[in-house]
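Heads up, the thing below is written out as C-alpha cells.
A single protein chain has been removed from this complex, and every other one stays in its place.
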Amino acid sequence: MSIVKRLAAAAAGASLAVLAAALPASAAELRIGAFVSATGPASFLGEPEEKTIKHYVEEINKSGGINGDTIKLFIYDDGGDANKARTFATRLIEEDKVVAVVGGSTTGTTMAAVPVFEDAQVPFISLAGAVVIVEPVKKFTFKTPHTDRMACEKIFDDMKKRGLTKIGMISGTDGFGKSMRDECVKVNAKFGVEILGEETYGPRDSDMTAQLTNLKGKAGMQALINPGFGQGPAIVTRNAKQLGINVPLYQSHGVASKSFIDLAGDAAEGVRLPAAALLVADKLADSDPQKKIALGYKTTYEKVTGQPVSTFGGHAYDGLMILVEAMKRAKGADPKKIRDEIEATKGFIGTAGIFNMSATDHMGLGLDAFRMLEIRKGDWTLADAK
Amino acid sequence: MGDLLQFAVSGLTVGSVYALVALGFTLIYNASEVVNFAQGEFVMIGGMATVFLYALGLPLPVAALLAVVLAVVVGLMLHTFVIAPARGADAVTLIILTIGASLVIRGAVPILYDKQFHKLPGFSGEDPIRLFGAAIQPQAFWVIGGMILVVLALHFFLNHTRFGRAVIATSVSPMAAKLVGINTALVVGFSFAVSAGVGALAGILVTPVTLTSYDVGTILALKGFAAAVLGGIGSPVGAVLGGLLVGMLEALSAGLISSSYKDAAAFITIILVLLVMPNGLAGLKHIERV
Partner (left out) sequence: MSAISPRYRTLLAILALVILPGLVMPSTFYYRIGALVFISAIAVIGLNLLMGYAGQVSLGHAGFFAIGGYACAILPARYGTDPLLAALAGIVLAGLLAFAVGRPILRLRGHYLAVGTLGLGLLIGMVLTNEVWLTGGPDGMQVQRATVFGVRLRSAEHWYWISGTIMVLCAWIAANLFDSPTGRALRALRDSMVAAEVMGIRPSRYKLIVFVISAVYAAIAGTMLALFNGLVTPDNASFLHSVELVTMVVIGGMGSLIGSIVGAAVLIILPQVLTIFHEYETLLLGILIILFMLFLRQGIAPGLAGLFKGRRA
C-alpha cells in the first residue's frame, strides 16, 4: 500500500470536504448522520461500523440513491467519549441538519446522544447493546444489535441443555462487560444456573491468570462465562487454557469477529458463544432466509476492507438498511415520517436476524435471532445444528 | 502455594514490562530532565512493527531487530525535531511536547497499518510449563529474562565504558560535563535512542502474552511513569524495583483481594510509600536550588 498515494488521496478528500461545506445543499439530497467510536477503547466496534456505513452509502448512491435522491453522509468519530458523542449529536442536528442518524457504538455514547435526538424529533438507530436503550421505549430511538440480556439467556439456555448448572463468571469492567454481567446475574436463576464465583478485569488488562486461578479453585465449577469485548476475552481464553481449566468456556456476542479466533489461537477451540448468523453465513442452509443477505454483506465487507467480517459492522449494515428502506417508504425527508416507517419495519432480513419493529419493541429481534456457535478447527460452526 | 506462584509469575511478567518502561523514563530523565510521556509508544512501535514485518514473511528475529531499529529512529526523531528545538523550556512544557509526540505516533499507526489487535507466536512455543502447581507460559521467562539482561547490559555500559560514564556525568551535572568536554547533546540524543530501543524490546517480548494494538502505549506510559517515580525518579535501580513492585501488587491484589480494585491497591501503596519516602524507594535526595 502506497503511503504517498493515501496521503494524496486524503489531502484531496479534505479539500473536497472544505469545498463541499462551502456549497449550498442541492435539493435532491438526503442528509444522514452517523457517529461511531472509530478510535478509543471501543474502536473495534466503531471501525467496522464506520467502514460499513461509508461503503454502503457510496454503493446506494451509485445505484441511484433513495427514490432518486442521493444520500449525503455526515460521520464523526466520538473516540468512545460520551461528552464528545453528545457534541457530535448536537452538531449533526444543528449544523448538518440531518434527517436521521445511525450510530452510537457503545451504550455510554448512545445514552448521551439520545436526549438530543428525542428533543429534535429526529430518528436515531443505535448500534449498541444494552437493554436500557429501548426499555423503556423512547419515541425516536431504535437499535439493531441483540441485547445483552438475550445473550445471557441464550448462553444459560445452552448450559441448561448440556446440564451445566454451576458456573464461574469473569467479566470486563468496561461498559459492555459490566452491563452484560448485570443482566446475567438477573436471569441466571430462571435457568437454574448457579454462579459460584465472580471475577473482573480492566479494559486494558493484559493478564488474567490471577483471576482465573481463583475461579479454578471453586469446587464443582462446570462452566465459565466471560461477558466482555475487545482483546480481554482473547486473553481470558488463552489464560484459561494455560491454567488447564477444562470446563466449557462461553464467550459473549462481544467477541464476534474472526480476530478473536486469531488472537486466542488454539485456546479458542471448543469455545461457545451466541452470535448472529452472519459469522456462519457460508454454513447456513440454502433455505435459511438470512443466508443471501449475510453472505452478501460478508463478501462485500471482506472485499472492501481486506479484513474479516464482524457482527459489529453487520449491526451498522442493518441499521443503515432499515433506515434506507424506511426512507424509501416515507418518500421524503420528514424525520417524523421516517420515524413512523422505521417503527413499521416488518420482516426485514438483516445480518443480525429478522426484524419486526413495533410501537412497543424498538429492536424487533427475537431470541431465535441468536445462533449458538462453537469454534472448531479455528472456524465458527453452528453448535445447535448437530 | 501453586496459586501464589501463579500470581507472582503473572506479576513479574507484567512488572518486567513496567520496569523496562520505567527504565526508559529514567534514562531520558537523567540525560535531559525530560519526562517523556511518549515512552509507552516505543513499546507499541516495538510490538506493532514486529507484527507487521513478521506478517510480511520476515523471520521473527529479523522482524524484531528491524522493529527495534525503527523505534530507535523514532526516538532520535523525537529528540531532534521536538525536544532539542525546545531546549531550556519549562519542565511541564516539555511534558506537553512529549504528549503531542505520542499523539502523532498513535495517530500515524492506524494510517500506516491498522487499528486491530495483534499477537505474535510465543518464542518457545505456547505449551505451559507446570511448576509447583502453577502453569507458566514459556514467554514469561523470555520477558523476565529479557528484562534482566537489559538491566545488566545497561549497568555494565554505564559503569564500565567511557561513553557510559559520560552519560552518568551528564546526568549529575550537565554544566560540569560540558566543561570537561563531554558532548552533552550527543549524550541526550543517545539516551533517547537507547530508551526507545529498550521500550521496543519490551513491546516485542510481551506481545505474545498481552497482545498489542496502536493504542496500548498510554496505559504503559502511565504505569511506567508511576513505577519510575515510586522507585525514585532518576534512579535506574529504583525504576526496575518500582516496575516489578507495581506489577506484583496488581497481580497479588487481583488474586488475593479483589480484581475490581487491583489498580487501586497498587496506587494506594504507591501513595503510601511516597508519603513515607517522599523521594521514592531509591531515595535520591533532590536538592532545592535557590
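Things to note:
In order of appearance the chains are A and B, and numbering begins at 1 in each one.
In the analysis below, a contact is a pair of C-beta atoms (placed from the backbone, for glycine too) under 8 Å apart; a residue touches a chain by one contact, two chains touch by 3 or more.
Quick caveat, the model's predicted, so the values are computed rather than measured.
Looking at A:E94, A:D266 or A:D368, the residue that reaches the missing chain in the full complex is A:E94.
Within the whole complex, the absent chain has one touching residue among A:I53, A:A130 or A:A294, and that is A:A130.
Here the missing chain is touched by one residue of B:A55, B:V73 or B:L103, and it is B:L103. When the omitted chain is restored, the residue from A:A82, A:L249 or A:A383 that touches it is A:A82.
Although one chain is not drawn, its touching partners on chain A can still be listed: residues 10, 13-14, 17-18, 21, 38-39, 76-77, 81-84, 86-87, 90-91, 93-95, 106-108, 111-112, 115, 130, 173-175, 178-179, 182.
Think of the hidden chain as still there; on chain B it touches residues 35, 82, 85-86, 89-93, 95-97, 99-108, 110-111, 218, 222, 225-226, 229-230, 233, 260-261, 263-264, 267-268, 270-271, 274-275, 278-280, 286, 288, 290.
Going forward, only the chains that are shown with their structure count from here on.
Chain A and chain B have CA centres that are 35 Å apart.
Listing the residues of chain B that touch chain A in their complex gives 3, 6-7, 9-11, 13-14, 110-112, 114-119, 126, 128, 135-137, 206, 209-211, 213, 215-216, 219, 251-252, 254-255, 259-260, 262-263.
Across the interface of their complex, chain B is touched by residues 3, 6, 38-41, 43-44, 47, 173, 199-202, 204, 206-207, 209-211, 213-214, 217, 230-231, 234-235, 242-244, 259, 262-263, 265-266, 307 of chain A.
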